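Submitted below is the structure of interest, expressed as structure tokens.
The complex is shown incomplete by one protein chain, all other protein chains being positioned as in the whole.
So that you can tell them apart, the chains are marked A and B in the order they are listed, and the count of residues begins at 1 in each.
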Amino acid sequence: MDKWQNNRAWFMVLPVFVVVAISAIIPLMTVVNYSVQDIFGPGQSVFVGTEWFKEVLTDRRLHEALWRQFLFSGLVLLIEIPLGVMIGLAMPKKGWTASLTLVLLALPLLIPWNVIGTIWIIFTRPDIGLFGATINTLGIRFDHTASPLDAWVTVMLMEVWHWTPLVALLAYAGLRAIPEAYFQAARIDGASAWAVFRYIQLPKMRGVLTIAVLLRFMDSFLIYAEPFVLTGGGPGNSTTFLSIHLVKIAVGQFDLGPAAAFSIIYFLIVLLFSWLFYQALLRVGTGEKR
Amino acid sequence: MAEIHLDGVAHSYLPNPTDERDWALKPMDHVWRDGDAYALLGPSGCGKTTLLNVISGLISPSHGRVRFNGHDVTTTRTEHRNIAQVFQFPVIYDTMTVYDNLAFPLRNRGIDEATVKVRVHEVAEMLDLVVHLGKRAIGLPADAKQKISLGRGLVRSDVAAILFDEPLTVIDPHLKWQLRRKLKEIHERYRLTLIYVTHDQNEALTFADRVVVMYEGAVLQVGTPQELFETPSHRFVGYFIGSPGMNFLPCRLTASGAEVAGQAIPLGGTVLAQAAGASVLEIGVRPESIRLADGGAGLTVQVRDVEDLGARKIVTCRLGDHELKVKVSAGQAVPAERATIQFNPHLTWLYADGRLVR
Partner (left out) sequence: MRIGLDQATLRVGTVTHIYPTTVDLAPDSLNILLGPTLSGKTTLMRLLCGLDRPTTGRVWVDDVDVTGVSVRQRDVAMVYQQFINYPSFTVYDNIASPLRRAGVSKADIDRRVRQVAEMLRIDGLLARLPAELSGGQQQRIALARALVKQARLLLLDEPLVNLDYKLREELRQELRAIFEARKSCVVYATTEPLEALMLGGNTLVVDGGRVLQAGPTIDVYNRPASERVGAVFSDPPMNMIEGRVEGGAALLGDGLRVPLAGHLTGLSNGVYRWGVRTNHLALSRRHAADIEIDGVVELGEISGSETFVHVAHNGVSWVAQEEGVQRFGINDAIRVYVNPDAFFVFDRTGALVAAPVGGALRPVEEATHG
């Protein structure tokens, strides 16, 4: 039942506070510090107030990167969530085929992210890549280093290949947790396969799908390594997503102030959207209307 | 409404059953009469849920036939069998209102909305769910949810039988009584064929017109609660039903009856003839069917323990090497050491190899 109040308990929690402080709060504060100063060199800095924020917010290239980012994350969710649910529904339920499917699905998740980029460079090369060469022999011109559309298709394919398995695994876990009685009851009630999906499987997957949407949104919004390796943000700026843009400012041009301001805005956007998704999905199907 | 026949039904979950224990259901013939309320009673693992699933069509038996009103439905799928089922844990459609939940089976069968409305209101009225009709089903307490599950069965006018799989497990004790009463009322009113699976003897005996006692995949006895209590046809039934269970005392046959610990118990000639050749012979008598007195005629026993349960006392006695329990009324004085007991001759039975001989 209830534990009696014990002050010693706070000492037990203290190490966690220390770790969180070192790993998250202190670096974040450093970034906040940078965002309001102009830094010329070690020990030389001037307080500039909100100037960097103004500069960043009016930067055209940043706006472009931001819209590109939303388009990318939107497409990722639109493709990966339904596809993952479909795979989850189609997966075998028991026996060795179930184990095999699980292993196959988990494979892309085990590969380091920069290696993924390299794999897809080779895979889509128009001259020797299995995918690129095949499609070019079929008479369709395909080159992600030359055409922005081809670059987008390649990045999307790579992203979907890489991360849909995660959604599928989550959906599968959600589906497996539904008691058999629900399916039996639905059969007795004469429900169609669609009705079973709509009224049993989908509502019961709400929890895991909330997690899937949050994870995929945050991850895709922060995507860096794979497209950087694959396209380097090009051709032109066509695949320059927010984090690639950020690295260009911070490391390429060494503009630490604007980069820091940008980081904070970036962080707030992710936080805001995650919260919105979370609230929306939490309410879907619970009947609470506000 | 339907009369359900099981003809030589047997089931094994294994492809090639060899051993006796490989069978979840041993071959059985049974008729579920139209309009009766049955309980399927037995300890866990006795095959009662398998049998229920055979009737509902969730399992196709490996042997034998299932007939509804004479029609062979052995291979007919659940959704075409016109069966309704209430499960152990309430199954409700979370995103729907109570009304939509109740309407669901009708809508799936393409019934027009006007009829749906009439039927749903009728059922909601009967189950006291009218006030909840507009609410989401997910927020309701367990007993209301279980009523919705039941309502989805009742709402269809064509159900052959309603099956219950331990439906009161999650219900608070003080609400169980009300739900049981509701079930009884519905049964009296509509005379539906009801089959109720439970491991709880009290639930089974309270609910059913006829109780089917199962043990290790076989039906041991089918009878009214009173029959099971008074004339258990099998040792297990005697033990399982009643609290405390029936006393069983090893005995020896003589020319005129049985002998327990050197004391004679007269038995009829036909009983003796049937019991000849059995390897284990026992006398079975319920604690309620033994009269305990301070001296006088009867078997002499040692009083070992008296439990005062307020409304009655349970006296543990020793007869020779055997222990037996006697139930006496609260006001009766129990001798401290030595007492005599008399068995009610109408309710004392001989069991040969675990089976009733009469």
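Keep this in mind: contacts are C-beta pairs under 8 Å (C-beta built on N, C-alpha and C of every residue); 3 or more make two chains touch, one makes a residue touch a chain.
Here the structure is a predicted model, which is why all the values come from computation and not from measurement.
Considering B:128, B:185 or B:353, the position touching the chain not shown turns out to be B:185 (whole complex). In the complete assembly, the contact with the undisplayed chain comes from B:311, out of B:255, B:311 or B:336. Residue B:226 is the one among B:69, B:115, B:157 or B:226 that touches the chain not shown.
In the full complex, subunit B contacts the hidden chain through residues 43-44, 177, 180-181, 184-185, 188, 199-202, 205-206, 224-226, 228-230, 239-245, 286-289, 291, 307-312, 314, 327, 329-332, 344, 346-347.
The rule is simple: only the chains that are shown with their structure count from here on.
Chain centres here are Cα averages; for subunit A and subunit B they lie 56 Å apart. By the touch rule above, subunit B contacts subunit A in their complex via residues 56, 58, 77-79, 83-85, 87-89, 91, 93-96, 104-105, 108-109, 136, 138-139, 149, 152-153, 165. Remark: subunit A residues 179, 181-182, 184-185, 187-192, 195, 199-200, 203-204, 285-287 touch subunit B in the complex.
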